[in-house]
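Note that one protein chain is taken out, while the other chains of the complex remain in position.
For reference, chains read A, B and C in written order, and residue numbers begin at 1 within each chain.
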């Protein structure tokens, strides 16, 4: 395999050192050392993240914002510092453009519900792409149904590339565009700069689903000129149950509030309630303090490694993996076949082996991949397949993982074919 | 103080042993050992809870439900076992009646939005009480505004007791009742059995906000015959960012879905989406696995101590505290003055000392209390006060905490009066 | 053979197979052999809800006994189905409702019966039991 491999630059990162930050990688499954290649579903968490949350609970745990006392002030400072870390990470113009949510799904639901409430009329449409995750389809269907608006779809070609030649035409009657940066089912990096530019030419705002992007690529909301952008903590080495909505100040001020509760209001009487300023207007109820602090630690971890170093290391491993997998007879990639247009995800099938069978035999060898439609049924329908096997990478994966994967696939083929 | 105190039965629990489960209680603030009496805002977490989450992250962290692989199955089992623990704790008839949310606020918003969507018409009303937290007012205002429905209010008397004589009359035109079990601003235990019975006589469903109840009292949803019930993990020794909505199966099946995303759907095409069964229909997006496991550990902790033992110990400490505070000149309680009608919370004022000043001087002595309107402005308006000082108890509080509090108040009075 | 005896036989067969590869090879072999369900029965009404692999199940009732044919698009599932049918087919409704399915656990494939896996096998067991209950009450009435 090595001989005809694409030339791979040496990584700036010491992957073996990184692996030691993730003790779960040392565990075994069915007697085999774990090979964790289900990172697009959720990543593992480094000790630094777990320690930050533990420290929070051991030293300053307290409800934020409304407290005069010392712990509450410490907690509030740590919590707001986390917001600052996130703003800095995606280069938001203002810290108050960062809204804390439960995850990407909630962030998209928030925008769909609030945008829909004031901006959608019967006959309007919402433009998504053919490679979206359900979380970027169903919220728009729900609000569309309520408001009489319908979905339009940017089509995808055989290679998994979005077809954007007709975009200007497609954008007619569209009130908002919602597309992912990187597809979770195929791994393709979508041309969101072109999509945003086209939408803005027509004065249409764009929501970017960056759930599969922020952990692999540099994401700069100002450079992209994204109007909204969402991602999940648990997919970027942070804790579960937490996520981010970025929104341009002007849009966030314009939208009505989402949920009601403490902190999102200024004054409450039974007759009338006035809402708080950004970002609190969109944060009802006691926030997930530990979640915010955990995500900030995860981002700190990523920043310390350097996102471009991560990108380079993952690209190198991706190239290695694609080259090795190409050698397996009857293996076909679903989506782009080269590493350059891809981030994190390799979706594939071998002959007519059912992905579920492949996944089970890999699992028996201690290799965790995901099988099925990856919450992107329309993508599977597009390719007329029941699903794929998906191996997805994170910064702690090494060539041993890939070698184990390819050997595992070969073994599965021997058993199943 | 001891001499004329109400007779206090010895507690079944060893509070000093319990305190050792909460290492944060050993820290100092401004050189004084911390006295944490802000438990109604959020409780501290025992090591058992932190360890359960750490173990999860160290051994089985993985995305749930959609995975064939070993870790994903282990994670799914732990996650669903947590749901079972919660169902058991509040005696739900079915495990799928437990919906995981971000907290009480989100749970109430979910019901308000979904119930409102199909059940509220212009001219309808929603009945809340005069002692609600903003989180049980604003969601109803938001949906009420959208649907043309208005709020009606169960009034409260001088002692903080709800006036329910006129309930049958008040219930005219009401589509849903939303009341808290225990008020977070006054600590009064509300007559929710009577309220539920009255509402059901008129065929009206009732949502119980149990955010300040589950950690202090036995809550049995079947015995109460509550239609919906909400509480937050972080107030019952569990992690932040997690909470519970209980709903009767029949109601949950009847309501439309809330948010869209992965797992809450069965099939998705761009034209049509069919929803999943309970509880998944209401859980969009990757859930907070660690949160669920943390809450289950917290409930396990509470169950091990025994909720009735907790109730007895807290009642005894409450009696001790009220007796001691009654000795302080010019101190007046806001809400019921006796321990029997109260859980967890003591709201008070001294002379015309501003609560904010009192809170600051207590803080300087290492005593954490909350001051202000406690997200219950209408309650403060009712009593024509800007706010109160609120000391709130948890199972790890001891008499030393109360002695420090009363000494702290006396010192503050000396400085401020 | 009774359902219990059938299961014991399968368990004994598997005992001969040493490691997991051999067990899977055997199941996969069975999956490849399973007589395909009659084409007319591979229709949506016979499709059993299952997220990862699809399973079709058809039932015949003859002379007081139930006979099953089935199909799945995943071969391991299909192999397990073939064992399941061997165990449960050609029995009376009462025998089927009373039966405890233990062999899947014992041969180490319990994860296929995990409610969290949603792969169709558990749903299939439930479906078979439901048919049995239905036919049992029917036969009691008649």
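Keep this in mind: a residue touches a chain if its C-beta (ideal position, glycine included) is under 8 Å from a C-beta of that chain, and two chains touch if they have at least 3 such contacts.
If you're wondering where the values come from, they're calculated on a predicted model, not measured in any experiment.
Undergrad: Specify the shown partners of the omitted chain in the complete complex.
TA: Result for the missing chain's touching partners among shown chains: A, B.
Undergrad: Who touches the missing chain here, A:24, A:41 or A:64?
TA: Within the whole complex, the residue contacting the unshown chain is A:64.
Undergrad: With the missing chain put back, one of B:160, B:387 or B:408 would touch it. Which one?
TA: Of the candidates B:160, B:387 or B:408, B:387 is in touch with the missing chain.
Undergrad: Of the listed residues A:77, A:145, A:166 or A:194, which contacts the missing chain in the full complex?
TA: In the complete complex, the chain left out is touched by residue A:77.
Undergrad: Quick one: which of B:51, B:175, B:354 or B:399 touches the chain that's been left out?
TA: B:354
Undergrad: For chain A, which residues touch the unseen chain?
TA: Residues 64-66, 68, 73, 76-77, 80 of chain A touch the chain that is not shown.
Undergrad: Quickly run down the residues of chain B that touch the omitted chain.
TA: 30, 353-357, 360-361, 364, 371-372, 386-387, 411, 415-416
Basically, only the chains that are shown with their structure count from here on.
Undergrad: Just give me the whole-number Å value for how far the CA centre of chain A lies from that of chain C.
TA: 39
Undergrad: Can you check how far apart chain B and chain C are, centre to centre, with Cα atoms defining each centre and the answer in Å?
TA: The separation of the two C-alpha centroids amounts to 47 Å.
Undergrad: For chain C, what residues touch not just one other chain but two or more?
TA: Counting only residues that touch two or more other chains, chain C contributes 51-52, 119.
Undergrad: If a residue has to touch 2 or more other chains to count, which residues of chain B qualify?
TA: 66, 68, 70
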